[in-house]
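Here it is, the structure in full.
Every protein chain of the complex appears in place save one, which is left out.
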Amino acid sequence: MVVVMASEADEADVQAVVTLVETAGGEAFVSRGVNRTIVGLVGDVEQFGALNLRGMRGVNDVVRISVPYKLVSRENHPHRSVVRVGGVPIGPDTMTLIAGPCAVESPEQTLQAAQMAQAAGATLLRGGAFKPRTSPYAFQGLGEKGLRILAEVREETGMPIVTEVVDANDVDLVASHADMLQVGTRNMQNFALLQAVGGAGRPVMLKRGFNATIEEWLMAAEYIAQRGNMDIVLCERGIRTFETATRNTLDISAVPVAQRLSHLPVIVDPSHSGGQRELVLPLTRAAIAIGADGVIIDVHPHPEAALCDGPQALVDGDLRELARTVRDLPPVVGRALTQA
Amino acid sequence: MVVVMASEADEADVQAVVTLVETAGGEAFVSRGVNRTIVGLVGDVEQFGALNLRGMRGVNDVVRISVPYKLVSRENHPHRSVVRVGGVPIGPDTMTLIAGPCAVESPEQTLQAAQMAQAAGATLLRGGAFKPRTSPYAFQGLGEKGLRILAEVREETGMPIVTEVVDANDVDLVASHADMLQVGTRNMQNFALLQAVGGAGRPVMLKRGFNATIEEWLMAAEYIAQRGNMDIVLCERGIRTFETATRNTLDISAVPVAQRLSHLPVIVDPSHSGGQRELVLPLTRAAIAIGADGVIIDVHPHPEAALCDGPQALVDGDLRELARTVRDLPPVVGRALTQA
Amino acid sequence: MVVVMASEADEADVQAVVTLVETAGGEAFVSRGVNRTIVGLVGDVEQFGALNLRGMRGVNDVVRISVPYKLVSRENHPHRSVVRVGGVPIGPDTMTLIAGPCAVESPEQTLQAAQMAQAAGATLLRGGAFKPRTSPYAFQGLGEKGLRILAEVREETGMPIVTEVVDANDVDLVASHADMLQVGTRNMQNFALLQAVGGAGRPVMLKRGFNATIEEWLMAAEYIAQRGNMDIVLCERGIRTFETATRNTLDISAVPVAQRLSHLPVIVDPSHSGGQRELVLPLTRAAIAIGADGVIIDVHPHPEAALCDGPQALVDGDLRELARTVRDLPPVVGRALTQA
Partner (left out) sequence: MVVVMASEADEADVQAVVTLVETAGGEAFVSRGVNRTIVGLVGDVEQFGALNLRGMRGVNDVVRISVPYKLVSRENHPHRSVVRVGGVPIGPDTMTLIAGPCAVESPEQTLQAAQMAQAAGATLLRGGAFKPRTSPYAFQGLGEKGLRILAEVREETGMPIVTEVVDANDVDLVASHADMLQVGTRNMQNFALLQAVGGAGRPVMLKRGFNATIEEWLMAAEYIAQRGNMDIVLCERGIRTFETATRNTLDISAVPVAQRLSHLPVIVDPSHSGGQRELVLPLTRAAIAIGADGVIIDVHPHPEAALCDGPQALVDGDLRELARTVRDLPPVVGRALTQA
């Protein structure tokens, strides 16, 4: 941390900063320039944060240097991690396809969607039983019944399942059925939920908040890691910008940036960011080419009748093209499609 | 709702839309232009939403016309509401000052802050016992102990208390001590929490998500209202934009816009949006002048030692100026400062 | 400027930075911490910028400390400036109302609008002869004919005129008729135009780019000031954000922030930011209360027939309310409405 003194700060102001930092157990190094003095701090940054240095007389700015997350940082963990979900790896050497319906609607629909996904090369099944919806009047998911359907389809297909949990109270229930817990974009800073999934003994897929910086995303992962769970997969799914031609703006740069800052795997959701079927395949290609460790895609046997996000679900013809893409593109960037 | 057909759509495409809408119990009106056909829909919009009209052959766009919220809308409730918190009104004729420390740290600090607030004209006391923090390493609040401190300070000062709840599981506990429950910006779309406070029998202050549209904010209020609780106060606290000179950008226009769309009171938090002490008073003046029904402000007896957001807390000299402002400015816009 | 070395940087990396800075005529101060070394630079920041320190081995980050603008900065010019436009002051003690039609359409319309403006308390007349339009198919203004109409209306009413210039080639022409040159939001970084108005011998109103940070806005003003013209008035007119309920989001905080960073007057355009007539008066009140040095408002005798931005122009009843507002509100914040 660096404290930048104002140009009008006097010696007493500088000394007050030094004394406060030393009292708090840190070290302070003073650099004097022609117009400004800078104080470099060494020690426990969190503790310095509590000192309110910025509020002291003569202080112009406080600049943080160390990253505020530790467990998920690559600084102390240089090798990129592999997370295993029911035996299926997500990590740096492979490209894992996760696919399935946005919402579980019935055993038939879910099984059909799973078989479509599997035929396209998917090794993990996604499907929502609890759906967070902006409108209280929209379909909210089948709940526990949906979880049982997913478990049956896992029996049938052998695909481990990924499903969202939206309430800290439901974590045990969902963890008893699912192979991986998903935390959705609107819950990325629901700290009670992050702590609950951190203690649930299941890998977690953490979607980036559509309003969250990459740093805040990694801080949210740190909440989970702090509870002892390091099996976290980060999922970029688009951020909110001024552009309205797409539902959200897929921040494709976030993939290499997050992979450089953190050892955790990073995957991409091309279905929810674009919100349009025509964009799913192009965005999938971009995600694989940039080095994503996986992609998660909506498929539905009858999108025109889907209870949730039908307009973005892939259908038959698209799926053959998806199968070709996930087979041919990863080798060009030094990866292989994850096999069951 | 209006369905806009693509220029290449044929008669069969149009008929398919009409048939589907009528099957779903709605009415469809077809308008044919030289290049385009438009189908106007009348009926239950939520049901049409489930039809995935946008995914049908020949459909170019679907434009929603009615607002998607009902209970909080001003369309069916033309008069602006007054919400009473422990007897203190928040509504169209008054300007209510809510003030107190960002976080409850000790009985002494809380009492002192409450007395400072009261001297400045505040009739409601704010103070956080449960603090949602971006970093898992930051101070998270005193929890239940903080609630008891707040209750004691209410005894001493007579000020009803407003405090945040961050977890659906804590709603009953917080409601047993507090006069008003606050839902914070990061929880605006925590639907489990919204439903829980909707059933808690206490007025709710709903902060706008820092990346939420005004429409999403009103939809979040609708979640609370649906559980039978109409005592909701909306609080604008700044949105996330590209500008970094301020912590967030106070969306001052949101006050008249939300007041036109909804009958609920709308207040402003000038402390958290700016994140700087120097901005609190100017933003307070802007909020009162534009017609906010109240403002909520951080005060702290010793901001330099505050465990949370010290740099934005008002101190002694500022408070005298605040007292003048809340006394002199409301009458110019046809309001009076709310009295105890 | 502070150079933050990476944790893996070695002594040679640090020395390379020091040597490069000293070769460039600067001073370098090295602060060593447990994990990181920081090098503080003193000297000509622009020159350091050209050194590409960020690209050197072992450098993690480069943090700028001094502000990058000088002539418009308040650091070297602590008193806030007054800019006079045809004798009418815009500055810290007054609140100046500038009003008139968005576009000059005819002598009658312009005179009527000017008389409406004057009756409401305006002392400067705005009106566009050259209009930058997003669509090449929209009305682009009357050009030189419009300038002559404005000059005639000035004769009739005694109001100095403010009008936009959109092309560096037109600066002399516009300056020969106008009392103040306006640079619009889309041209804030049209550097050729900035330099041209800097040499035109007329005060300049510089609108903030809807996509520009406050720092970039001040840098744009610096381009004008560098040509010897310090008679610059900054105009906040809303920024582009994700919110679509208003045309742009008025960044009301920018008023006190820009006034703290720069000595130049800062005014607000409440008409273009909101884009709706209902928002003009509320935003005007917020602007005056927060301490704007003026406001600039669209008025039109027949907004329903306006060729440009009719929906946001104030009409008769609104103007009486505007007159009351600009008379009664400034005194509450220690100012007086500027008189002719």
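Here the chain labels run A, B and C in written order, and each chain numbers its own residues starting at 1.
The rule is short, and it goes like this: a contact is a pair of C-beta atoms (placed from the backbone, for glycine too) under 8 Å apart; a residue touches a chain by one contact, two chains touch by 3 or more.
Everything quoted here is computed from the prediction, not taken from an experiment.
Note on the undisplayed chain: of the listed residues A:Ala151, A:Ala286 or A:Val315, the one touching it is A:Ala286. Among the residues A:Glu11, A:Glu243 or A:Asp316, only A:Glu243 touches the chain that is left out of the figure.
Annotation for chain A: contacts to the undisplayed chain at residues 211, 213-215, 239, 241-246, 249-257, 260, 273-274, 278-279, 282-283, 285-291, 328-329, 332-333.
The chain not displayed touches chain B at residues 2, 4, 7, 27, 29, 31-36, 38, 40-43, 60-61, 63, 65-66, 75, 211, 240-242, 244. Contact residues of chain C toward the unshown chain are 46, 49-50, 52, 54-56, 68, 132-139, 166-169, 186-187, 189-192, 209-211, 216, 219, 222-223, 226, 240, 277, 303-307, 310-311.
Here is the rule we use: only the chains that are shown with their structure count from here on.
The greatest centre-to-centre distance from chain B, using averaged C-alpha positions, is reached by C. Chain centres here are Cα means. That of chain A falls 27 Å from that of chain B. Across the assembly, chain B contributes 211 as residues in contact with two or more other chains.
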